[in-house]
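With one protein chain withheld, the remaining protein chains of the complex are depicted in position.
Coming up: chain A.
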Amino acid sequence: MTGLTTGTVLPYLLLAVVAVPFLGSVTALLPAPPGLRGRGPDQAVLRHGVTVTGAVLLLSVALAAGFDRGDPARMQATTDVPWIPALGTRFHLGVDGVSLPLLVLTALLTFLCAVHAYFRGPKGTSARGFVALLLLLEGGTLATFAVLDLLLFFLAFETVLIPMYFLIARWGGAGRERAAWKFILYTLLGSVVMLLGLLLLGLRGGTFDMVALATDSPSPIGHGTQLLAVLAIGAGLAVKTPMWPLHSWLPDAHTAAPTTGSVLLAGVLLKMGTYGFVRILLPIAPDGMRTVAPYLGALAVAGIVYGSLACLGLALPPSASPRSASPAGAGEGPGGGGGGGDGGRFGGGDLKRLIAYSSVGHMGFVLLGIASLTPTGVNGALFANIAHGLITGLLFFLVGAVKERYGTADLDRLAGVSGGALYGRAPRLGGLFAFGAVASLGLPGLAGFWGEMLALFGAFRPADGLNRPLFLVFTAVGAAGTLLTAAYLLVVVRRVCMGDREPGHSDGAVPAAPADVDASVDTDGSDGSPGASAASAEGMGAREGAQAGGRAGPHAAAHTAPAAGSGPAATAPVTATPAGTAPATATPAASASRGAAPPVFADVRGHEFAAWTPLVVLTVLAGLWPAVLLGLTDPAVQALLTGGSR
């Protein structure tokens, strides 16, 4: 009955951070008021998305500014009012040093996604639903990090499922329905088990309040119950994280999801799992965690090695014969719009899939840090969480941009067809991509380094009572994993940014020197393009064909160019176009062998710079001054590990 405890404005800021996305989600469905109609309903609602997410970002930054850094272990900005007395559920919000960085990260990434969507436009159907779902997703994620009640946590945890499901199923690429189902079924199976565990904790502990449960000492919950609860809750969180071997929904979901979905999925949704471990299991069921920690550590390093090996397998060029029968096989529309044929998924070397597997590895480090049960390890885990959100978010943005330009994210085709590849064709994009990859492999001085190093340190000297030799083995294996990570990421950078050294394996094309063949390079998503020949069918061909048609001028399909820009939509009709026009009118290069690429296409555009720069800057900042972040998390972690925050 304490109501708003702190007399300051902070509680209202936090309430607003959580509530504004939900309100924005509802209002996105309403017709725009006069004066805010913009250039059309879609533009208006996309702008609404940018406005709301921008406001949330500002609010969260204000919250961070008002946060008392001197005492990050204390729950601040708390609101605590009874909501459902019958179930003992309280509307209890608050932030401490653990949750504040995640809140800001979520607000930032969602804002960048909204900006991205504003300029690129969601593919498929109405933008209205897209924005509403995006905001619902943001609200659910922010609520997950802000709530301090077990049942409320579960509610927020579940809130993100429906929007993510629809984001994948409606705006995703090929195989999206199946991937979306897999995503939601895995997560749900995990989360109902988690509900059982949460109820068990709440019923045995006598309250659902996380802070009260964490500070109750001695804990009223016996070891057996704690173990059961850790197993049940851990299962739900591990699916979300994802922990090997429960990860198999992730690559599919990432491959099929639109750029926005991938960024948010990797950037923030996965963090909900690891956050749950730190916020709920470590302080409330410490005895249970101690029993489970060795197994958790083992699974974590298995995930590290598995993720790295899977990535290496995807990254390495096919050893002997060409991987895909038809190099022009299939491409998806820009931005991952679905519908057209797709070879990337079956070709294996899809970049999005690769980054998804790399996430399994990175989250393995996070889990290893948590399993060490030491402040060092847990701090490392939280740091790696943030770093992974920044870096993987950036990488998914970049891969989305590559996919927009090439119509594919298939590594073999990117490396093979393009010859000079990114460094030659879009140097700035290539540079950013290399930056992202190097940050991801944990180069000292960038954000990726500290988290994984601290996690390994934690495992090197695990908490008392844990089997040290076992954890030493974990440390060694994890360290080997970092080497593997470096290996595959460097392979990827070399292949994507520089192209394959022996180009013959892909389709026998000889990479041509960059040649400026086309004036229309600044057109959205146009690459003047290797495959305008009839042979390059489907998605990729469709767009290029349309481009060719556009250049042809008098052709009846002159204005299909914008239509084709919006995705795989008119696959069939446009594919017909190049057959008639391209050979006649397209550039010499295009009518020549399909691999002789004129590798000029749009480099990083203004809005893309705007969206990516914050991530780059933060990656560097977090790498150079880790103390900023660790100063926030460390006291809070110390408190959580020693009987809860005050």
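Here is the rule we go by: contacts are C-beta pairs under 8 Å (C-beta built on N, C-alpha and C of every residue); 3 or more make two chains touch, one makes a residue touch a chain; residues count from 1.
Everything that follows uses one rule, which is that contacts and distances are computed from a predicted model.
Undergrad: Identify the UniProt protein name of the omitted chain, choosing among "Nucleoside ABC transporter membrane protein", "Carbon-monoxide dehydrogenase small subunit", "NADH-quinone oxidoreductase subunit N" or "Tryptophan synthase beta chain".
TA: Result for the unshown chain: "NADH-quinone oxidoreductase subunit N".
Undergrad: Among A:193, A:212, A:305 or A:443, which one is in touch with the chain left out?
TA: Of the candidates A:193, A:212, A:305 or A:443, A:193 is in touch with the missing chain.
Undergrad: Out of A:9, A:23 or A:185, which residue would touch the omitted chain in the full complex?
TA: Of these options, the touching residue for the absent chain is A:185.
Undergrad: Write down which of A:154, A:244, A:277 or A:471 is the residue touching the left-out chain.
TA: Selected residue, touching the omitted chain: A:154.
Undergrad: For the full complex, which residue in A:129, A:205, A:273 or A:499 touches the chain that was left out?
TA: Answer from the full complex: A:129 touches the omitted chain.
Undergrad: Even though one chain is hidden, which residues of chain A still touch it in the full complex?
TA: Here the touching residues of chain A are 29, 39-43, 83-87, 89, 121, 124-129, 136, 140, 151, 154-155, 158-159, 161-162, 165-166, 169-170, 177, 184-185, 188-189, 192-193, 195-196, 199-200, 202-203, 339-340, 556-557, 559-560, 562-563, 566-574, 576.
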